[in-house]
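There's a structure below that I have some questions on.
The complex appears here without one of its protein chains, the remainder shown in place.
Order as written gives the chain letters A, B and C; numbering starts at 1 within each chain.
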Amino acid sequence: MMENGFNRRDFLKVLGWGGTAVALSGCGNTSVEDGRETVNSYVEAADYVIPGIGVYFNSTCAQCDAGCSIMGKVREGRVLKLEGNPDSAINRGKTCGLGQAGVQHHYNPDRVREPLQRKGEIGVTITWEKAYELIAEKLKDVSGEEIAFLSGGVSGHLKVLLDNYLASFGCRNHFVYEALAPAVVRAANKKSYGVEMPRYNINKAKVVLSFGADFLGAWVSPVHFSQQYAQFRKGVDGERGVLIQIEPKMTLTGANADRWIPVRPGTEGVLALGIINALGTAGGDIAALVKDYDKVRVSKETGVPPGHIDKIAALLKLRSPSLVLAGSAAEGYAHGSQNAAAINLLNHVLGNVGKTVEAAAEVPFPQMAPARGNTAALKALNDGLAAGKYKVLFNYAANPIFTAPGGMKFKDNWAKADFKVVFAHYMDETALQADLVLPLDSALEDWGTHVPEYMADGAQINIQQPLMERLHANTRGMGDILLALIKQRRPEDYKSYEDYYGYLRAAMLQNKAALGGGGMDDDTFWSETLSKGIVKLAGAATTAVHSKAGATDLTLPAATQDAQYPLQLIPAVNVSLRDGRHANLPWLQESPDPLTTIVWDSWVEIHPKKALEMDITEGDIIEVTSRTGSVKAQAYLFPGIHPDAISIPLGQGHEALGRYAKGYGVNPFQILDAVFDKETGELAMHETRVKISKTGQRVIVVKDESAAGAKQIRKKIAGRMSTDNVDLSKEV
Amino acid sequence: MFRFLRLSVLFAVLFVSAGSHAADASQPLSTADDLGPQVDQPIEFPHDRHAGDAAQGGMQINCMYCHTYARRSMTAGIPPTQKCIGCHQSIESVRETPRIKKLFEYWEAKKPIPWKKVHDLPDFVRFHHERHIQRFYFQQGKPVQEVCGYCHGNVKTMTVARRTKSLSMGWCVSCHEKQHPVDAASTKTAQGPNDCWQCHK
Amino acid sequence: MEKDIRENIAWAQINKDVLRSLEAPRPLYWVILLVALAMVGVGVGCEIYQYQTGIGVANMNNPHVWGLYIATFIFWIGMSHSGTLLSAILHLMHADWRKPIYRFAEAMTTFSLMTAGLFVMIHLGRLWQFYYSLPYPNERGLWPNFQSPLLWDAMAIFTYLSSSIIFLYVGMIPDLAICRDNMHPGWRKKLYSLLALGWEGTDRQWRNFRVTYLTVACFLIPLAVSVHSIVASDFAMSQQPGWHVTSFPPYFVAGALYSGCAAIISLFIILRYVFKFEEYMTLSILKKTSRLTFAIAMVWTYLNAVEFASVWYSHDEAAKDVLIQKATGTYAPFWWMMIFCGSVVPLMLAFKRFQANIPVLFAVSLLLNLGMWLERWMIVAPTFSHGYYPWAWDHDQWPSLVQWGIVFGSFGWFALLFMVFCKVFPSVSMYEVKEMVYHRSLALKNGETAEEGVH
Partner (left out) sequence: MSVNNLLENWAQFRHFHPVDDKPHDPYKWAMSIDLDACSGCNACSVACYAENNIPVVGKEKYAHGQAMHWIRIEHYWDEDIGVPGGREFPEQGAQFLPMMCQQCEAAPCETVCPVGATNHTADGLNSQIYNRCIGSRYCSANCPYKVRYFNWYDYPTTDNVWPETMTRQLNPDVTVRSKGVMEKCTFCVQRLNAAMSTARSEGRKVHDGEVQTACQQACPTNAISFGNLVDPESRVAKQWARQQVELTKDKQTKDAEPGGSRLRGYRILEELRPYPSVMYLERVRESAV
């Protein structure tokens, strides 16, 4: 950690060494050499910069929306490694694999390095001035209504700037799109708790009953939840927490559960009501609601043996407080909100609301609050494009052409816009379809402020700052670009800021007092802020959570059968590849999927029983056909999946995005039907039904686990014992 | 009867004795000076002027004044140009000499001076400057030029530094095997570390 | 029964016949030579490719880090034992029927050792740093690790190689002199005169010669045994299931003698034909050799059984698994083939009518060698793919063409060296054959005189 503050000017002088010190060292040069290698000394060096000693700078991880704070080890002008920032309440000094791979995002050889303009099929390098002129010209004679801006989740000053920019020509079409956002759950939460994203205290719960919420893997804020999970395992007052995971396909969280219960896809809500019924503690309209969800019926519909339902109910009664989570597996249906509502109802019945479900703190600057992404936005945009409403289309931090469900025909509609600008790090599927591609700085080169979507503890604003100077001279920060663009519209208001950094600094200093810098002079406050990397705020929760249950009018359809498409397709969220934006980071491609240990490829998970019926063995290439389309992938026999379902991980199957992503695996987004949640209009990810058939081809599955599979033959390798004879409370 | 064996026996004896002698001889060999090639630097830096004895018209500047990183870091590094300028902007006498001119050119251009590495160990070796200076200068209180001299030779008599020791592994080890006093005061001695990971990375 | 050799061959005839082998072999000789050359070519090509690209091209992997190279290495080491057996051991036991055939057996020893030595190198990931493993005073001030069986290996092999070369050479001196005396002037004559060390055949020379030969022979026998015991300890000293077996050293030695004898039979048959040695390499000698082979085959089979039993009844579950894996797993076909070739095929040699049946013997001897090669492979490979740690159990260990190519090439290399040797040096020991003939005729005479004495 660097002690004394530093400013941009000093920082940029961290040069030299870089150029030469990176020459591949190795076993090659085995002798003493004189006068071969050049060493560039610094011209001037800040006194905390010592060759051979790494300096840590704080910043914010941009790999996902969790907003973990990181510190980058910078040595001889190069950022070498990212670690978690211990001061952050979100990740407390920890990182996940994605975070670690942040450096590869920065050093990736396939980054876009120059602004590109489409000339027929090829992109021609142009200057930034030219690019800005082009945009100005295209925007000249279109109304604000004919402009659409598609982006991933944005927050902080970038959002403010973006809003101002769109406002400057009266455009209200800002579509915030995240392919894998828990949007349905948010809506349901809004209804039943009064807040979109409450704070879940896994560490305070004695039982966690999770309906497909993969909070250790890819759900909302995994690193934070993982830490809570660790405490939860050690136990509240000596009583070790019990994790029960209910889902049709085993997630990483499911793999860590004390009891993993496969449920027929889509019947999570029914099971939740069944449990309420079994508890028998609910009164009033809730009791009325659940009265005919008796064990027999529930277990018939969900396929969960009555014994389990009793056990769960008993345990929940016995150990309180508990916590019930509704995750992506539960929400991904046409009746997703119903499922989620039913599951949230459990929390009310168990009286967890207020104990393990609390209102999260909020940042007192609403304009900076995160614009949370969802899939309804994409639908809206898609319809708009289909109707030819939009002439100019901007795209930032999203790859819709890759992630839009095949059923939407998004690629065709995209083409309907006349002029498409994509702000891109890589030439991904969307950038390839753009008329103008503007290369962005990597997250480790750029300035910014972020407000985490999930507030772990107190409210906080995360600072993002460059960890090294630009790798490629002609990339720009998104902030700088927006500033340049907005200057086109409102020069006078923004002329005082020569770059985004200036804007940021000014903006922060304006609210110095509110940001806890009262009494400090500007420079101290600023350098303090930068060296901390986090601004912690007194901002408390403005709205308390509802103590009583909300609407209890739930209609939960029984699982339907479909003779033509007998299987449910579960598009699994891979811990490291997520929605595919990280598929071009070799470390993540090569880090095996935790459950199957498959690398560099896609696969179709199928239950051994089902496989036996269909005479499928591991490595068979099978064709998965939905109403929308079909993909071919290798089969992997996996006991952790419901026999009525198959699963294909998301994230692979890129046709672009560079050497490490292109041509590996298949993209299940392509075969997703465009089915939507009735209430929120969110895409129902799990609603696609498929049939599978053998193609006759066969491959050897590339995986880390051996021919012996994941069996411990005879020897005890990984030990396991039951809670009866262990006492964790005494442990160190 | 076995007379025919005499010759071979003789050879065998000779070989063994020669072998073991050669082995013993490897010790002195390693401390012998072994002059590296002359290296041309962008600026022919006169170490003798800066560090040399007053008698030879040197300034007797402490090595660590310029090579300040050596006592704080594994890598000695090269002093930033700033350092040179710090003094030289106020030394008018030599301001116009070609070398100083060149120096100021780099400075004004804000370009780092592309020095050539003279003592360049193989890439898999880690020589820890800080440790050695701590040990011999700060703890044992040996004169700094002697301490640096162990490996860098008598730099104060050179203009551009030139390697004078073999820096081969055997050479390093020959010193690590000796018993060195722990500090100036006590008579306690200790060996240099001899496990591989101390120097190999 | 027919004789090992006719007593009434004139000594001049012997010289003539043997020296002829240096001049005019049958055409088949050249065929063999060319084929051998081609094979070497393949091997060298593969090695160059492997050297440049990295040993990964042999398609070994983690944890399956050893492959055919090590197996074939052991195979060649094994080959080398027969020479010592025939010349040294039988020499001490005064079994004089060995006399016509020990020369080429020794040559075999030397050249198979040379081949084995190659594999030690080929196997290395960094061949160019090979010298790190030699104990010599160096500027790094480092020594190799004297605890490593691999190092013992290197030393043992080197010693064995050098001493067997000496043995071969010393044994040849009188014959070299004969060659020298009968050669027309030319490079060969020069060569022989140089190597013959001015042999005159005086009593003193003969006396010293005998003593030397005897001494080296005595020195060689323990060496031969130790070499393969040490190779065995490469495995026995390690911790891995299937290797960590006490009975390995004798087992390996037996295997070595076995493959050696088998090889002798094949080469016997080839030389006999190629160099028209029917007079000297007689069927009755062949018969003796095949009987010897049969005996050793049974010893080997027994030791095999001992090894299995000791594993089977031990408490080492892992080792037991490996054994089961060998018999049922990926390697089962090879393993059973080894059992068949090693223990079943030799039973043919029990039948008199096969013992001197050249075609049959040739086929059998080749099968035995195949079996012995498989044995070595079955010792090395299965332990890797089924060791202690189930996670690491391997699913992809089939040797690549490069690996096969180099193994293939090594046979060419051996054949090449051997064939060239037989063409340049007398592959049948003239002076010993003369002795043999002399003794036989003497015995015969005594017999006759005795009969006369009766009446």
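Simple rule for what comes next: a contact is a pair of C-beta atoms (placed from the backbone, for glycine too) under 8 Å apart; a residue touches a chain by one contact, two chains touch by 3 or more.
Keep in mind that what you see is a predicted model, and the values were worked out from it rather than measured.
Student: Check the whole complex and report which displayed chains the hidden chain contacts.
Tutor: Listed by label, the shown chains it touches are A, B, C.
Student: Looking at the full complex, which residue from C:Trp206, C:Tyr273, C:Phe334 or C:Tyr389 touches the chain that isn't shown here?
Tutor: Per the contact definition at the top, the residue touching the missing chain is C:Tyr389.
Student: On chain C, where is the contact patch with the chain that was removed from view?
Tutor: Considering the whole complex, chain C reaches the absent chain at 53-56, 59-66, 123-126, 129-130, 132-133, 137, 141-145, 147-151, 154, 234, 237-240, 384, 387-389, 391-392, 394-397.
Student: Which parts of chain A are in contact with the chain that was left out?
Tutor: These residues of chain A touch the chain that is not shown: 18, 21-28, 30, 52, 75-76, 78-84, 91, 93-97, 99-101, 103-104, 107-109, 111, 216-217, 222-223, 226-227, 229-230, 233, 240, 242, 244-245, 250, 252-262, 308, 311-312, 315, 318, 471, 575-576, 586-592, 594-595, 597, 599-601, 607-609, 612, 637-640, 659-660, 664, 700, 702, 704-705, 710-713, 715-728, 730-732.
Student: Residues of chain B in contact with the chain that isn't shown?
Tutor: That gives, for chain B, the contact residues 20, 23-24, 26-27, 74, 122-124, 126, 128, 130-131, 134, 170, 173, 177, 193-198, 200-201.
Keep in mind that, in the parts below, only the chains that are shown with their structure count from here on.
Student: Quick one: label the inter-chain contact graph as line, ring, star, complete or other.
Tutor: Per interface graph, the chains form a complete graph.
Student: Return the distance between the CA-based centres of chain A and chain B, expressed in whole Å.
Tutor: 53
Student: Measuring centre to centre with CA averages, how many angstrom lie between chain A and chain C?
Tutor: 66
Student: Could you say which residues in chain C touch two or more other chains, in rising order?
Tutor: Correct list: empty.
Student: Two or more other chains touching the same residue: where does that happen in chain B?
Tutor: In chain B, the residues touching two or more other chains are 166, 168.
Student: Which stretch or stretches of chain C touch chain A in the complex?
Tutor: Touching chain A: residues 317-318, 321, 385, 388-396 of chain C.
Student: Enumerate the contact residues on chain B facing chain C in the complex.
Tutor: 1-2, 4, 19, 22-23, 25-26, 29-30, 166, 168-171, 173-174
Student: Within their complex, state which residues of chain A touch chain B.
Tutor: For chain A paired with chain B, touching residues are 15-16, 25-45, 50-53.
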